[in-house]
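Here the complex is missing one protein chain, while the rest keep their positions.
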Amino acid sequence: MNDTSKIIKTISAIMFPFVTIYGLYVIMHGHLTPGGGFQGGAIVASGCALLVVAFGSEAIAKKVKESDLSILESVGALGFISLAFIGIATTFFYNVLAGRSGSLFGKIPPFGSNPGYLNSGGLLPLMNFAVGTKVIAGLFAIVLILAIATRKKGGRT
Amino acid sequence: MSFDVISHSPALLIAIPLFGAFFTPVISRLHAKVRDGFVIVVIALTEILAIFLAQDIYTNGIRKYVFGASLPSLTRPDTISIPVRIIFEVDGMSIFMVLISLTIALVAAIYSTSFFKKEDGLDRYYTLLLLLTVGMLGMELTGDLFNFFVFLEITSISSTALIAFWIDRGESLEAALKYIIISSLGALFVLMAIGFLYGQYDALNIAALANSIQFTFIDKIALVLLLAALAMKAGIAPMHMWLPDAYGEAPPSVTIAIVAATQASLYAVLRICFTLYGSVIGMSTIGWLLIGLGLLTIFVGVTMALIQKSLTRTIAYAAVGEIGYMIIGVGTALAASTETFASVALKGGIFHIFNDVLDIGLLFLVAGAVIYATNERSLENLGGLARRMKYTTIFFLIGLLAVAGMPPMNGFASKILIYESTYQLNPIISIIAILSSILLLAIFVKIFYSLFLGPELPNLKDVKEVPTGMLIAMSILAIVIIIIGLFPGYFMQNLVEPAATALSNPSNYINAILGGA
Partner (left out) sequence: MIYNIPYIAVMLLILVGLYAVIAKRNIIKIIMGISIIESGVNLFLVALGYREGGLAPIFTNLPEKTQIPGQLVLPVPQALTLTSIVIGVAVLALMLALAVQIYKHYKTLDVRSVRRLKE
């Protein structure tokens, strides 16, 4: 019986939402404070790895199929490329949403130190979301597949 | 809508295969054939775009592309005096290497559609193949040193995963592990050298660095680190150890893509020697160093190819030898930079890059056809295949003549330029080169005899000719080889001369970014 004790399972299940919320906060505020797509995605993936360690890879593999994570990863990647293609009339990766005061994320913040406006940055927060999705799916898939492949008995090749 | 495709084409050359790479898992849910067709269409579209861009560069000069600016050519916005943003700069040499990489990727994709019989995970294979294409194109198009490092790592990660594609064979896994460890060490040293150069000059753009570089002690350390790591990735002896393992154990359609990736690293060596350090380097020191390494590479490649027993490993060592020819051509051009034969040597070396990729590629595809038909890799268990695989025999004959430098194949055209120019520098160099060519001819004639002629072995009785997709891929390479062999002057004038002129004039490269708007 190699299960972890009940204390670990309960506390991991309680901590997981808080870790996820913190990770999503880091992703969302990527254009104002340190953080962004990869950093926030790594935090959420650490929360998912906590679940894999606490509950065992068999229990998690029953709930999360590897093909779902693959789809999520492709969605993130395609979202990033499509966002880069939007401004192709000017240049590739051109920030079309920045500086137009009506649009989504369009406000121009004043120069110099300021309390930070979430509504600014143009395409950058959207790209942060796409990269964050991809990183969450990718790192969770890596941890889950390595855990499944190194099981003591069986284990997928 | 006046959307000028040509002015956006450097970005589209990266964007279209990247989009195709991430779209492949989605489209492979429909049917396998749809996925194969989609991959081939994506690479063919990119190649057509590259041909149009090449015509534009040969008439209009260097094209630059600034990512995220308000105009594609706005390198210095708002009276800032240094170039900002990531800039792609395409000159004659870059577009030459881009055409080589795309041709090889297209042939690899066509070959792969009929090579794999019932493998699992083929959609990931095609994703990785397209990512490898993106990495190679990025290495050849970029004008920014850190961007080059990122594409270098993309190429090595995709190559490793492709080398280890047949995970049931222990040798493939071992070759992939060796490749990734050596490759990531090399890339980390490249990153350290980029850090040195950035700390000194506060610029990452190649043109801006080339403008302000002085040859201080730290720059010399950075040059040594860059040359050592990139020469290791290009397969130059004595750092060539990963090459026979990686080329010999990967699936053959992957091997020709990795050959093209090796040439992209060789392009990076040329770019650093000629453009980045172009105005301050001691030409004859580096030239003689390259000639020495090139002779060592030829010697190691050809002599180790004599004793191999596996078909793909022999061709891999021959590939190592051929890289030596390119290096002695370039080294002669650097060492004797004031003589008239220097430009001939440079043209010979650059032309040999193109010819060698085609020849070694054709040989690897033939080896793949033999493995597909007979499931045997060792030369001792194969024999008498000419009766049943006629087309494959003809393709091997063409590849053999081309690698050994016999007329009327393309190898002759580039090798005679190298022989002529190195003879005038020092006769011993060209004597070693000619003797090695003859030795390569002997090795491959022996392989041809033992593989295709001779009595038929009893365990190879029901061997059939390979399917059409593989034959089409091999015939594309063979036709290009014969055409280049028959009309070398046309290709020299229109492809190689712009590349050689672009390399020898670093000031054009610098002025395109810093001089104008």
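All chains are identified by letter, namely A and B, in their written order; residue positions are counted from 1 within each chain.
One rule holds for everything that comes next: contacts are C-beta pairs under 8 Å (C-beta built on N, C-alpha and C of every residue); 3 or more make two chains touch, one makes a residue touch a chain.
Quantities reported herein were computed from a predicted structural model and do not represent experimental measurements.
Of the chains displayed, those contacted by the omitted chain across the entire assembly are A, B. Across A:Pro17, A:Gly99 or A:Gly116, the residue that sits in touch with the chain not pictured is A:Gly116.
Checked against the full complex, the candidates B:Ile48, B:Ile167 or B:Ile221 give a single residue touching the omitted chain, namely B:Ile167. Residue B:Ile180 is the one among B:Ile104, B:Ile180 or B:Ala386 that touches the chain not shown.
For the chain left out of this panel, the touching residue among B:Leu188, B:Ala228 or B:Leu379 is B:Leu188. In the full complex, chain B contacts the hidden chain through residues 146, 150, 153, 157, 160-161, 164, 167, 170-171, 173-177, 180-181, 184-185, 188, 191-192, 194-195, 198-199, 204, 244-245, 248-249, 304, 307-308. Across the interface with the omitted chain, chain A contributes residues 32-34, 38-39, 42, 109, 111-116, 139, 142, 145-146, 149-150, 157.
Rule of thumb we're sticking to: only the chains that are shown with their structure count from here on.
Those residues of chain A whose C-beta lies close enough to touch chain B in the complex are 70-71, 74, 77-78, 81, 84-85, 88-95, 157.
Residues 1, 3, 8, 11-12, 15, 18-19, 22-23, 25-26, 65-72, 167 of chain B are the ones touching chain A in the complex.
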